[in-house]
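For reference, the structure discussed in these notes is given below.
Every protein chain except one is present and positioned as in the full complex.
Coming up: subunit A.
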Amino acid sequence: MSNHDYATLVREDRVHTSLYRDAAIFDEEMDRIFKNTWVWVAHESDLPGKNTFKTSWVGREAVIVTRDRDLKLHVLLNRCRHRAASVCEKKQGKASVFVCPYHGWSYDPDGRLRKVPHVAGYPADFDTSESPLISLRVETYQGMIFATFNQEIEPLETFLGPARKWIDLFMKQGAGYGVKTLGEHKFRFPGNWKIQLENTTDAYHFPIVHKTFLDSLDEDTENVFDVLGQGGWVEDLGNGHSVMVMIPDLIDLEDNLDAPIPERFAELADELRAEGHDDATVRKVVRAVGGSGFNLNLFPNVACSMAFFRVLRPVTVEETEIMHVAIGMDGGPAAGNRMRLRLHEHFQGPMGFGTPDDAEGWERVQRGAAAGTDLWIMLNRGVEAPEGVADAGHNAGDVSAETGMRAAYQQWKRMMAA
């Protein structure tokens, strides 16, 4: 398919159904997007000291994120330079060396080939420095680690642009302690990755799909989750990134610290006081415990979604894996992190009160998209954002607008037709 053809598949207000269905388009996406931009691979707290690692993915390619003995981060292709065996099959841990199980080639955490057994079997000019693990470019922002195969693209901070303001706000849920990952839910759905990408800034589905979650809450909390009724908005942040503000009161978790503590967190507040925390700390922890009032969607594979990281991984054109990473305070009161874990379990994961219904909805999109020969996915919803809420010069719509999806697809078009 030519660049021109890709450009015709994305219009201002709709995208062609082949973007969900066509395996050839998917293959091109993996090259033109996932091998060509900043892709989220891990959080710094996943690698808590020297010689730590976590396995991850950049598009379809398996990588090892490592921290070497000088605490420097590396992202390495998980493939021996000899005959390709994967050198690490553990999820996470400590390692000062990665040894290929097949012929024993060993690699340092920075990727350097340390030793080759029976090296005398190679010609005398064999040089181990020529065969390190393939290293990707890696940069971080606020603890979020991104990698790219492309050595030429702009620095991560430039790529994130105005999204940085929202990442800074999101990290305030560390309540002054910093943010740490607490565990992961992983699930798949039989459908295209962009169906999930769309969902993170889709407030429209929330009261319909998540009715049973809302019904499981007390009245006050249900009002907090009235996402369509609080004057929120969706804002295009450039480069395919967007933010959907659902609960404007919870944009800045360091504001309104004097407000009364909600009933549902009264027990937690008591527990924290009993542990000897001062009133200011209790208020800060309690206000942050439910997360931020917005979803920040970063193209192409990660979101800072209220109280967790949502990471997507395209598996095939019709299968996507999603990871919901629970986060908490790094060194903050254990009671606060316990509460965060229970809140996460309530909505998220394969048996949460929310996630299975999302996954079913996305599967239904893929199943439905198999019908019809030349039909389009409509993304034309939205009216003006409330006056003055979005940053000047940013395209914005009301909270249920499909502005974020349009922003993502315009980035898709720029990258696929480049």
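Remarks
FYI, contacts are C-beta pairs under 8 Å (C-beta built on N, C-alpha and C of every residue); 3 or more make two chains touch, one makes a residue touch a chain; residues count from 1.
One rule holds for everything that comes next: contacts and distances are computed from a predicted model.
For the chain that is left out, the UniProt protein name among "Aromatic-ring-hydroxylating dioxygenase subunit beta", "FUSC family protein", "ABC transporter ATP-binding protein" or "Butyryl-CoA dehydrogenase" is "Aromatic-ring-hydroxylating dioxygenase subunit beta". Shown as candidates are A:326, A:369 or A:408; the residue that touches the absent chain is A:326. The residue from A:74, A:194 or A:344 that touches the chain not shown here is A:344.
Within the set A:1, A:334, A:378 or A:418, the residue that contacts the chain not displayed is A:334. Taking the whole complex into account, subunit A touches the unshown chain at residues 91, 182-190, 209, 211-213, 215-216, 321, 326, 334, 337-338, 341-342, 344-346, 349-351, 353, 355-361, 363-364, 367.
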